[in-house]
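Below are the structure tokens for one structure; questions will follow.
Every protein chain except one is present and positioned as in the full complex.
Per-chain numbering from 1; labels A, B and C assigned in written order.
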Amino acid sequence: MNPVNYLYLAALLFAIGATGVLIRRNAIVVFMCIELMLNACNLAFVAFSRMHGNLDGQIIAFFTMVVAAAEVVVGLAIIVSLFRSRHSASVDDASLMKL
Amino acid sequence: MSFPLLTATAALPAVGAIATAAVPAARRSAAKWLALLVSLATLALAVTVLVRFDPDGDRYQLTESRAWIAEFGVRYELGVDGIGVALIGLTALLIPFIILAGWHDADPLETKSSRWRPTQGFFALILAVEAMVIISFEATDVFLFYIFFEAMLIPMYFLIGGFGDRAHAGSDENASAQRSYAAVKFLLYNLVGGLIMLAAVIGLYVVAGNFSLQEIAEARANGTLDMATSTERWLFLGFFFAFAVKAPLWPLHTWLPNAMGESTAPVAVLITAVVDKVGTFAMLRFCLGLFPEASKWATPVILVLALISIIYGALLAVGQRDIKRLVAYASISHFGFIVLGIFAMTSQGQSGATLYMVNHGLSTAALMLVAGFLISRRGSRLIADYGGVQKVAPVLAGTFLIGGLATLSLPGLAPFVSEFLVLVGAFARYPVVGIIATLGIVLAALYTLVLYQRTMTGPVKPEVSAMPDLRVRELVVVAPLIALLIGLGVYPKPLTELVNPAVEHTMSDVQQKDPEPEVEAAK
Amino acid sequence: MENLIALLVAAPLLGAAVLLCGGRALDRAGHWLGTLLAAASFVVAVVLFADMLGKGAEERTLSQHLFSWLPVEGFQADVAFQLDQLSMTFVLLISGVGTLIHVYSIGYMEHDERRRRFFGYLNLFLAAMLLLVLADNYLLLYVGWEGVGLASYLLIGFWQHKPSAATAAKKAFLVNRVGDMGLSIAIMLMFTTFGTFAFGPVLEATGETSEGKLTAIGLMLLLAACGKSAQVPLQSWLGDAMEGPTPVSALIHAATMVTAGVYLIVRSGAIFNGAPEAQLVVTIVGAVTLLFGAIVGCAKDDIKKALAGSTMSQIGYMILAAGLGPIGYVFAIMHLVTHGFFKAGLFLGAGSVMHGMNDEVDMRKYGGLRKYMPVTFVTFGLGYLAIIGFPGLSGFFSKDKIIEAAFAKGGTEGWILGSVALLGAAITAYYMTRVMLLTFFGEKRWQPDAEGHAPHPHESPKTMTIPMIVLAFGSVFAGGFFGIGDRFLHWLEPVTGHKHGHSPLSAATVTGATVGVLLIGVALAYLQYGRGPVPVTAPRGSLLTRAARRDLLQDDFNHVVLVRGGEHLTRSLVYVDHTLVDGVVNGTAATMGGLSGRLRKLQNGYARSYAVSMFGGAAVLIAATLLMRAV
Partner (left out) sequence: MSASAVHSLWTTAADPIDKIGAPKIEYGQLSPTLIVIGAAVVGVLVEAFVPRKFRYYVQLFLSVVALAAAFAAVVGLAARGFGTTKAQIAAMGAIAVDGPALFLQGTILLAGLVAIFTFAERRLDPLAHGNRVDSFVAQAGAVPGSEGEQAATKAGFTTTEVFPLALFAIGGMLVFPAANDLLTLFIALEVFSLPLYLLCALARRKRLMSQEAAVKYFLLGAFASAFTLFGIALLYGYAGSVSYATIADVVEGNVSTVDPALAETMGNDALLLIGVAMVVMGLLFKVGAVPFHMWTPDVYQGAPTPVTGFMAAATKVAAFGALLRLLYVVLPGLRWDWRPVMWGIAIITMLGGAIVAITQTDIKRLLAYSSIAHAGFILAGVIATTPDGVSSVLFYLAAYSFVTIGAFAVVTLVRDAGGEATHLSKWAGLGRRSPLVAAVFAVFLLAFAGIPLTSGFTGKFAVFKAAAEGGAGALVVVGVLSSAIAAFFYIRVIVLMFFSEPKADGPTVAVPSPLTMTAIGVGVAVTLVLGVAPQYFLDLAGQAGVFVR
């Protein structure tokens, strides 16, 4: 099956993730959408890796997973502390600073 | 390399400024004396420059040249021509009087926290301005000039905004509000001008590859550097705009009345008699020197602006109710004359313009400082609050009148010489312009005499009845100025001989010949 | 010998410097010092005069070069003097009359605590006036020209505490400035035309340039003359100038300064000779002023203002004569000198009267003073006879010659000018007689002054009477001395040149006519004021009278057109400067602020909207990049 299709899928996933970031209020969900975007990237990497017949893309995919994990650690820490002090994980509630 | 005299002349006040600022808060009078001494020493150095300078020698003398910022093709190049020497002399001469006149202007009203040291600041800033002005008269490297042309705004800004006129109409916060408005206006106007000039400076570098006045001039002369006409014009406009703001030329003048009105009289003198001269000086040296063709191209417009400045400034001076604003508008009119002289492109006009810079400095200083003494006595700047002063303080009135007569350039006083030269110079090339400009002398008489009549003559107002006459310190300030006004009016020859060769150089820069008199032409 | 010339100027200048800078220490002796230096200058003048008489007519011109004043490329101005017969005449007149008036002022200003300063100003005036007539180039003349203007400004406004005085002084200076404009433009024209403005070269080279240029220069010089000599249309200041102390009026506003215009025109004769149109204009100005002044003189009740009017009209005569060209120059100067004597005398007399009458100036409040101040009466009377041109006295000779010359101009112009001059003579006789009658004859009409002191008229002190007597002598004999045997003519001819015009009327006819109109004028005046009692308050009078009282509405005109208009102009300009010129800048600042405020709103604090902007930005970025490749 033509790997290009995987690219379309990746693009689709990326778009979905981005849209999610734009429209969802809950920080956790927003964060999940970002993870989705990262996964889309991974898919793209692997697909390309296959097209070009070298392993770089696959290796990068592993790196990305690690980075994503690290992001989860940091991100959840921040979001949780925010949630605890505000009793809400809505990104829209956190708008003290503006203008 | 011999003793760097020019550097020393500029550096001394700079060092003095730092020293003055460092004087402990309690020792206020020490700071004053220190500042005065430094300014006098600077005057001595300036005199040495004057002596060492040979009018018939090279164009630029006492030159210094050191590597500075090779990256930008910038060198630390100093050198003076006759015009520069004259203006350096003027600056160094006026500063001591300014300091002396402002002796008490910066005494703190109430005892502030021990770290608050207005007096030290005031005099330090004045010296800083002097240093920067002097070096910008000396710089023969465009970048070097630009640096100080811009940098001098900062101390001026603090002088205007920080040490306002005590005699202010209205409440204190109102006063400080207007003061900072004036200061901000001053800074923004000049900063915008300077930034536009910055673009032109960069453009010049792109075209010429270095900033040395002489090198560029030579390169242009022997054709190794040819600017496209449009480029030259754009660059010229960039430079001229900045200088026209500083000068100030209509319609970029409105910052001056605010600045002069809100600041103390000595600072007002510093602005109009010293700092603004850098603008007209730079027109002569940089606009004409670097962009002769563009200068000629722009001449018609500039002459019109100058004429407008002359008439418009005078008319507004007539319409003023505030003594200092009146003097400010009078200065605008006078700057119109200077610009007219510069761009008349005749040797009479340009010599006249240069003399005018010096004489206007002296006359405005005399008038404004006496006005300052007057205002400090009555505590008001409004003309209407005065009357009959001449009865109670004849000496003050007399000096004020002489200052006024100098402002209306009465023959026998220095300004007449320069004004007439400018008029003749303009008339020789553009008769109509010359005639219109002559209207200025009538209007000048009008605003000066009206001012004198309303303040000094008539029945004595009760508020001024107890007004003391000039004190010794104040006489020491005014008397020498008046002496100079008369001296240079009767015997301006030394000055003209100093200036003429430089003017001839400028004329050759712009490849202009004086129009021949009709009769000789016929022969 | 020529090195003495500088002394003429230096002496009074020194006096001015010392008196004005010197402190109260000089208050006691100041006036003597001033008088002494004036006298010194006169003595020097006499010495030079004697020396000059000793020489032949050709080498009488002396010149002294002091120093190069303003050397600029292609532009040479020197401080140098030139003393020829013309200057000599003026020098003698100025320093002579000047000295007399110094003496007079010693008495007149006795009670003024600022007397020292007054003498300082007088000396300053003398110096400037002498500089004016001695200068050998127009620029230096300009210096003297403005110098006398300054002195006159200071002296008119000497009693500055009186607002009227201060205003009058300012007005005088301003009107004169308008004239000065003319002079400076004239000098510029000379420079561009001849490349110089020294008398010698310019006046010799007049032949080499176009008549148009000369006319332009001439008209500009005329403008200057009008300002200084109070000729229409710049005459309005002279009347107000009477606010000054009377000696000032006598010296500056009668004898010397106001005649500077005549000097200028005569001195520039060569230019005018080359410019007939300009000459015509000059004569017209002279003629108009001649009548104007005379009419004003008839209507004024203020004795000094009446005399001022007469001064105006007498100078009108001189200008008229000067405008006639070579036929008139000499007589213009001659009348100038004689007028210097009798008009100064008349003013001093008026001053003496006021001195005795608590400074009352309204003639309707005088009357019958001849018994109380005989000396004044006699001297004033002689001056009166001189000015109306009573046969045998100074005025007769000089004025008669001018009228003759006017007719001699020939053509209709000649007729018109001549008859105008005659008419003027008649009116002169009328108003002077009026002054005489109102002041010295009839019954007393004295009124107590503001403080309620009734006046006790008394003769003035010697210091005042002696100068009056001397001047009276002048007014009686000067004319005869000059006129008989054309002494003056021969003296001045080498400088001004002279032509005998061919008058359509014989000299005798003209003289007869002059005397005739004179008698008519006197008779009319006597009929009106001599017989019946004179009302203390002026009757309403005819339209003309009322207009004349207001200087023929000239001031009103100025006020409406210039003052009001100027005020409106400046006020509107102040507005423009504040709203338009400044407004533009403040406007831009405000716009920036508004823009900033609006853009700020985008920063609404919601992370998601930030994300939107990023997303949008990315989209645009991508689109743009692709677009770049597309195009």
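Following the convention adopted for this analysis, a contact is a pair of C-beta atoms (placed from the backbone, for glycine too) under 8 Å apart; a residue touches a chain by one contact, two chains touch by 3 or more.
The structure presented is a predicted model; accordingly, all values stated were derived computationally and were not measured.
A.B. asks: For the chain that does not appear here, which of the shown chains does it touch in the whole complex?
C.D. replies: If we consider the entire complex, the absent chain touches A, B, C.
A.B. asks: Out of B:A41, B:V184 or B:L382, which is the one that touches the chain we can't see?
C.D. replies: That would be B:V184, which touches the missing chain.
A.B. asks: Kindly state which of the options B:K32, B:R59 or B:R117 is in contact with the chain not pictured.
C.D. replies: Going through B:K32, B:R59 or B:R117 one by one, B:R117 is the residue touching the chain not shown.
A.B. asks: Could you please point out the chain B residues that touch the chain left off the display?
C.D. replies: So the residues of chain B touching the missing chain come out as 67-72, 112-113, 115-117, 146-148, 150-151, 153-154, 157-158, 161-162, 173, 176, 179-180, 183-184, 187-188, 191-192, 195-196, 198-199, 202-203, 205-206.
A.B. asks: Since one chain has been left out of the picture, which residues of chain C touch it in the full complex?
C.D. replies: Chain C touches the chain not shown through residues 589, 592-593, 595-597, 599-600, 602-603, 605, 607, 609-611, 613-614, 616-618, 620-622, 624-626, 628-629.
A.B. asks: For review purposes, identify every residue of chain A that touches the missing chain, sorted by number.
C.D. replies: 2-3, 7, 10, 14, 17-18, 21, 27, 30-31, 34, 37-38, 40-41, 44-45, 47-57, 59-60, 63-64, 67, 70-71, 74-75, 77-79, 81-82, 84-86, 91, 94-98
Just so it is clear, only the chains that are shown with their structure count from here on.
A.B. asks: Pick one for the touching-chains graph, please: line, ring, star, complete, other.
C.D. replies: Looks like a simple chain-to-chain line, open at both ends.
A.B. asks: Of all the chains, which has the CA centre nearest the overall CA centre?
C.D. replies: Chain nearest the overall C-alpha centroid, as shown: B.
A.B. asks: Rounded to a whole Å, what is the gap between the Cα centroids of chain A and chain C?
C.D. replies: Roughly 97 Å separates the two chain centres.
A.B. asks: State, to the nearest whole Å, the distance from the C-alpha centre of chain B to the C-alpha centre of chain C.
C.D. replies: That pair's centroid distance is 37 Å.
A.B. asks: Return the residues of chain A touching two or more other chains; collapse runs of consecutive numbers into ranges.
C.D. replies: In chain A, no residue touches at least two other chains, as defined above.
A.B. asks: For the complex, which residues does chain C have touching chain A?
C.D. replies: Answer in residue numbers: 600-601, 603-608, 611-612, 615.
A.B. asks: Within the complex, which stretch of chain C touches chain B?
C.D. replies: Interface residues on the chain C side: 20, 67-75, 79, 139, 142-143, 145-147, 150, 153, 157, 160-163, 165-167, 169-170, 173-174, 177-178, 180-181, 184-185, 187-189, 191-196, 205, 208-209, 213, 566, 569-571, 573-574, 577, 581-582, 585.
A.B. asks: Going by the contact rule set out above, which residues of chain B touch chain C in the complex?
C.D. replies: These residues of chain B touch chain C: 189, 250-251, 253-254, 312, 315-316, 318-320, 347-348, 351-352, 388, 390-391, 398, 405, 410-412, 416-417, 420-421, 423-424, 427-428, 431, 434-435, 438-439, 441-442, 445-446, 449-450, 453, 456-460, 490-493, 496-497, 500, 503-504, 514-520, 522.
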